[in-house]
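With one protein chain removed, the remaining protein chains of the complex are shown where they sit.
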Amino acid sequence: MHPSPSTHRIFSPTRLWAIASNTLLELVRQKVFYFLLLFALVSIGSSVILVQFSFQQQFQVLKDVALGAMSIFTWLLAVLCTAMILPRDIEDRTLYTILAKPVPRFEYLLGKLAGVLLLLLLALSLMGVVAALVLYLRQQDVLAGILAHTAPEDLDAAVRELKASTFTANLIPGILLIYIKAAICAALTLLISSFASSPVFTIIVSVMVYLIGHIQPIAREYWLNQLPAGTIVPPLIKVFLGFVALIFPDFQLFNLIDDIVVGAAVPFAAFAQTALLGLGYTAVYTILAYLSFAQKEL
Amino acid sequence: MRIRTALITLACLLAFGAGRIPIENHLAARHGAAGLNTAQLDLSLRQRIGQMSFLAALSGFRAVVADLLWIEAHSAWERTEWGRMKLLLDTVTALQPRAILFWDNAAWHMAWNASVAAREDRSQPREALRIRNQREYFKAGEDFLLRGIQNNPSSALLHERLGLLYQDKFRDPARAAEAFQRSAQLPGASQYVHRFALYQLALVPGREAEAYACLKALYQKSKQEHLPTLLRRLQDLEKKLSVPPDQRLPILESP
Partner (left out) sequence: MSTAPTPSAPAIAIHDLTKVFPIPFKREVVTAVDSLSLTVAPGQVYGLLGPNGSGKSTTMKIVLGLVTPTKGHAEIFGRPCTSVDSREAVGFLPENPYFYKFLTGSETLHFYGRLCGLSGRKLSERTRELLALVGLEDAADRRVGGYSKGMLQRIGLAQALVQEPRLLVLDEPTAGVDPAGSRDIRDLILRFKERGITVLLCSHLLGQVQEVCDRIGILHRGKLLREGPLRDLISIENQTELVLENASPELLADLEARITLGGAKLLEKRRPQTTLERFFIEVTTGQDPR
């Protein structure tokens, strides 16, 4: 037997893009954008109910709510969309027709994930723009008030204070971390769904991992004995804590936005390391998802 | 087959965990040093805010939970429920220790609003008790500011507010002067805090000479500093220190 020479390439960006863009299209046409509408309403709504507060307080609450909403909506989109994509393709047997073409399984998986990540990018950017717009409009409102009621010598300081309390460049690393956290959750959900038999199961497990991931640092600290002197942890509990610390991701590390909103600045090196760690998580989960998917009976 | 894959995945996750935990530990310490993620979310907090809010606060919605409690504190204020308000403010600041706004406002509510209400509380017939309650709210305000400063050592605003509290409520010029002086040395300080510090220093028994020297330096720096309070303090000090008339500054008697 002499196989004819193959022109097939193991990895092809065009195929990857074909799958990713198709996935994005699929998700966009699925009314997920009602989420975003809801987001806009939440941000705008919260600014309306806060009129009795000083403008600093208004802006702080507005930013907290907007960024909190961005964080939760991006995460929800990541989990819900990713939990759906594999089961739907398997159920509709579209997966058969795709994998019967010369498409390696990892390319398919990567394409699907890339589609979700593109969607998240789109959604988060849109939410960011809406939030910035709402803040800007409120800022113009308040500015008019300041211009009318402030003595000229204090004007500069008042305007500076106002600008500092609305949308600042400080927020950007925080927003990027929201994205990275959502990307980790998407890869994690993909990993779970490569084992799971139903999307509901995937979603439940993914949400649980998300919640546990936020208390992972507590488990880690107890496990590594970084605790108040005198505390004694029984050995069995210690093994359990170690297991939790090793298996579950530390999502708390990506939660910097709460502090950033109130003015804390993230040093660039710390941000870069956190982002890299996030990339590492995403890569590892994706690779594991592939290993499981490669074995999967379709 | 699936079980084998699951076990391999688990093993990989454990190995990945072992690799990343030192990095995460290091990174968590780094964040802490930068003042990030310093809120103490402990069991007492859980008791105060309930299971759901605690879960939300843990999973990345700390700021939003704090805001909701803040709005609740605001309505407690409107209903003049001072005790409840203090509890809520304690929780809010525990959730958001980096929010200077919360510390500042919490202290103001305690020392300026609640204290006045306590002083004028008609349900408490005994004057002595009313005064004691009033002082307690002063203390509560001071407490918020001190904790706020502990969490945000470089906040000029909180030091300034602490100075004001000592000046107006405790009538303690020594501590007020010190707080103002600290504030003046921090970035973003108001221009007037240095002056305020000297005004208070002038009232501290035994430090009049020091205050006089500093105020005089300020006076000589520029004409813009010739504010009425400054002039009055200088004259008072000259009298107190019995500065010989020929060495006194050429200040016209205030009308």
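Going by the order they are written in, the chains are A and B; count residues from 1 in each one.
Basically, a contact is a pair of C-beta atoms (placed from the backbone, for glycine too) under 8 Å apart; a residue touches a chain by one contact, two chains touch by 3 or more.
Worth saying up front: this structure is predicted, and the values here are computed from it rather than measured.
Partner chains of the missing chain, restricted to those shown and counted over the full complex, are A. Touching the missing chain, out of A:42, A:61, A:98 or A:257, is residue A:98. In the full complex, chain A makes contact with the omitted chain through residues 1-4, 6-8, 10, 12, 14-15, 18-19, 22, 25-26, 29, 92-94, 96-104, 295, 297-298.
Definition applied: only the chains that are shown with their structure count from here on.
Against chain A, in their complex, chain B makes its touches with residues 1-2, 5-6, 8-10, 12-14, 16-18, 20-21, 23-25, 27-28, 30-31, 34-39, 55, 58-64, 66-67, 70-71, 74, 96, 98-101, 105.
Looking at the complex, you find that chain A touches chain B at residues 50, 52-53, 56-57, 60-61, 64-65, 67-68, 71-72, 181, 191, 195, 210-211, 214-215, 217, 220, 224, 245-247, 250-253, 255-267, 269-270, 273-274, 277, 280-281, 284, 288, 291-292, 295.
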